[in-house]
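Of the protein chains in this complex, one is absent; all others appear in place.
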Amino acid sequence: MERTVLTQMKQDRPIKEKVKEEKLKRELALLEAALYVAGRPLDLKVLGSILKTRSKRKVQRLARMLMKEYESRNTALEILELKDERFVLQLKAEYTPQVRRLVKRPLLSTGPLKTLAYIAYKQPVSQMRVIAVRGRHAYAHIKQLEEMGLITREKSGRSSVLRTTSYFADYFGLSHDIATMKRQLKKVFNQPTSQ
Amino acid sequence: MERTVLTQMKQDRPIKEKVKEEKLKRELALLEAALYVAGRPLDLKVLGSILKTRSKRKVQRLARMLMKEYESRNTALEILELKDERFVLQLKAEYTPQVRRLVKRPLLSTGPLKTLAYIAYKQPVSQMRVIAVRGRHAYAHIKQLEEMGLITREKSGRSSVLRTTSYFADYFGLSHDIATMKRQLKKVFNQPTSQ
Partner (left out) sequence: MPRLSPASKPFYMHPPWNILFDFRQLEKIVPWKVNVAYLLLSFLEEMEKRGEVDFRASGVALDSSAFIYLMKSKLLLKLEEPPASPPKKILDFLPPPLFLPLRHELTSTTIQHLLQVLDEVLKGEKLLPTKRKTEPILPPPSDILPALDVYLMEIEAQMEELFLQLSQSVKGKGIINFSKFAAGKKRIDVVRIFILLLFLAQRGKVSLWQSEDLGEIYITVGESSHGTDSFNPDETG
């Protein structure tokens, strides 16, 4: 009897392993599906609700596994872990310029994006200075960026002081700490591919 | 001398192979990037424009290669080859129910959606008529819908004639043939086919 059970157990092991592997695959796919359809950073709680688990540690472990898998695939997409334990699936920046025109959503054109880059890099920066550097058309850019929630404007005497928002930091997967963010940006700007 | 050249060639081969392989990887990643950001079926011409090639056969070969790669990965996303030689990257249907609640952003807010619905139902329809029925704010809707690639505007004398695009048809899963599409709309709409 005992022998039989042992034999049974030995036979079961690979099946159990297989089942476990299948379960893991399915959980990773679910995380991928969630990140794909959301198109925005999702936190561990939301990801956990998709996996039907309350264990944040488990979700984080799986999400990082998926992130690594994407890294190893070495393709156009990437999964990033943002601060606040959030994960996001997005296109690698280096491919953006080549496929931007296929996006059907209204996107910011190059002009406002240059103004945004300058504000992010120089912040906190006076509106006057931004206009002096970028030209008078930058008034419209500032308005647009403000409307999109990417920058804030704070009255200071006759001029305004501009800063990027935490939404901006999240959107780009950058640090909320301005000094760190600037270092990150510097790295981005030095990459020839980010143009 | 001859021996040296041969040795040289032997040494070159792996480098050339590597360069070729890198190029292939980059092309596959570009196709993936295009399909990912478009979020809709793309034909060989559009995909070719991203790869900067006019050879439809080459594009098709690469797209099929990418499709196979996705198949082998066995995850939540899939690439399909549609009729009309179009390719689409999408979420596998089996994952939709579990992640549907993460989808929050509507394609359009109600105002522009109403204008779009009217154009789809009445097309080809003059801009004048759309404005008469929907009001003057519909000018902005028409502009937005055009920018999003959901409708086209064709000058006709003093007014314009509006039609939905194939992107519209793809998004809502309708026929590309306008007569068929209108029949489909009317059928779902449960209205007599007159008017």
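Just so it is clear, A and B label the chains in written order, and each chain counts residues from 1 on its own.
The definition used in the following text is that contacts are C-beta pairs under 8 Å (C-beta built on N, C-alpha and C of every residue); 3 or more make two chains touch, one makes a residue touch a chain.
Keep in mind the model is a prediction, meaning the values are calculated, not measured.
**Student:** Where the complex has a chain not shown, which of A:30, A:99 or A:142 is the residue touching it?
**Tutor:** That would be A:99, which touches the missing chain.
**Student:** In the whole complex, what residues of chain B lie against the chain that is missing from view?
**Tutor:** Answer for chain B: residues 36-37, 39, 91, 103-108, 110, 113-118, 120-121, 132-134, 172-174, 185, 188-189 touch the chain left out.
**Student:** Over the whole complex, note the residues of chain A touching the chain we left out.
**Tutor:** 36-40, 88-91, 93, 96-97, 99-100, 103, 107-108, 110, 113-114, 116-118, 120-122, 129, 131-135, 171-173, 185, 188-189, 194-195
Methods note: only the chains that are shown with their structure count from here on.
**Student:** Measuring centre to centre with CA averages, how many angstrom lie between chain A and chain B?
**Tutor:** Using C-alpha averages as centres, the distance is 24 Å.
**Student:** Can you list the chain A residues touching chain B in their complex?
**Tutor:** These residues of chain A touch chain B: 25, 28-30, 32-34, 36-39, 42, 46, 50, 73-77, 91-92, 95, 98-100, 102-106.
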